[in-house]
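The other protein chains are all here in position, but one chain of the complex has been omitted.
Chain nomenclature is as follows: A, B and C, assigned in order of appearance, with residue numbering initiated at 1 for each chain independently.
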Amino acid sequence: MRLLLFGQIRDSAEHLHDTEIISSARSVRELMGWLCQSDADLARAFDRAGLRVAVDQCFVDFDAAITPQSEVAFMSPLSGG
Amino acid sequence: MRLLLFGQIRDSAEHLHDTEIISSARSVRELMGWLCQSDADLARAFDRAGLRVAVDQCFVDFDAAITPQSEVAFMSPLSGG
Amino acid sequence: MRVVLVDCIFEPTTELKLFESENANSGAIATFMGRCRPRTSGEDVTALELQHYPNFTEQQISRFVQDICCSKRLHDALVIHRVGAISPGEAIVLVACASDHRAEALAAVETIIDFLKTDAPLWKREVTNNGAQWVEPTALDYQRQISRIAKS
Partner (left out) sequence: MRVVLVDCIFEPTTELKLFESENANSGAIATFMGRCRPRTSGEDVTALELQHYPNFTEQQISRFVQDICCSKRLHDALVIHRVGAISPGEAIVLVACASDHRAEALAAVETIIDFLKTDAPLWKREVTNNGAQWVEPTALDYQRQISRIAKS
């Protein structure tokens, strides 16, 4: 699946942004657990307030299902305008 | 004193707008009574909702004092913007 | 702060460009432009006529805008209002407010335009093919007047 990181969280794991990853995770939450094991900085970033996630360009909650074809984007608090 | 009329009320008594009048009225209310006696159209206009008055370019209530040197402006409801 | 009454056509975006350049350090600029609509209540409008009370009108608007500049901590404010005869499509009023952040500028523009509708010494008459009619504030305008006064 494709992993995207936006905002502050990208600074924590720049090398993972916009990469293809191979994981058997079937939900966003499972994917987060799997990523945390391999990257302590990202684990800390996931703990920060205001984290949002989109799967295939739709905002979803952390229990949302994912497939190997999914595009999963983790986002720090949004701040446009 | 100088009499000014603004908005719809001017249509009722165009001839009185921006004229010098000689009256012994000592308050706005007395002046209105005096004007009503001589002009029935203006009397009806005074009865319409939303009438406001300014003396010497300050909004005042109808009991405000006036002198022979006053500038008295009667105004229909304001509508700018 | 600048409050002006004009008796001929003005170009809102030209004025805004100037206002913007005069307030280059302001993070937020909110504006409102009101124009003479070509139709009202199903009738073609041929003109608007705006009466004013020379000196008093400018003085009343200036005082109000000055108070808003202080209370909302604006960097600057601009009000341009037409008087006299206005044709459909022409701008009637431009309000612009500059501040550090959006909340103040947006609230100030809204408060100023609400004030102009019910409390500035201006009288508007709409001319259609069926004659001329004085415009009075709507029930909504008066509601907004009450809520503005309650907040102040």
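A few comments on the model shown:
Going forward, a contact is a pair of C-beta atoms (placed from the backbone, for glycine too) under 8 Å apart; a residue touches a chain by one contact, two chains touch by 3 or more.
Computed from a predicted model, the values in this text were never measured in an experiment.
One chain is not displayed; in the complete assembly it touches the shown chains A, C. Only one residue from A:Phe6, A:Trp34 or A:Phe62 touches the chain missing from this view: A:Phe6.
Per the touch definition above, the residue from C:Leu50, C:Val109 or C:Val135 contacting the chain not shown is C:Val109. Even with one chain removed from view, chain A keeps its contact list with that chain: residues 4, 6-8, 10-11, 50, 54, 57, 73, 75-81.
Residue-level contact of chain C with the missing chain is found at 12-14, 16-17, 20, 24-39, 89, 100, 102-103, 105-106, 109-110, 113, 140, 144.
Everything below uses one rule, namely that only the chains that are shown with their structure count from here on.
Centre-to-centre separation between chain A and chain B, using Cα means, comes to 72 Å. Counting only residues that touch two or more partner chains, chain A has none.
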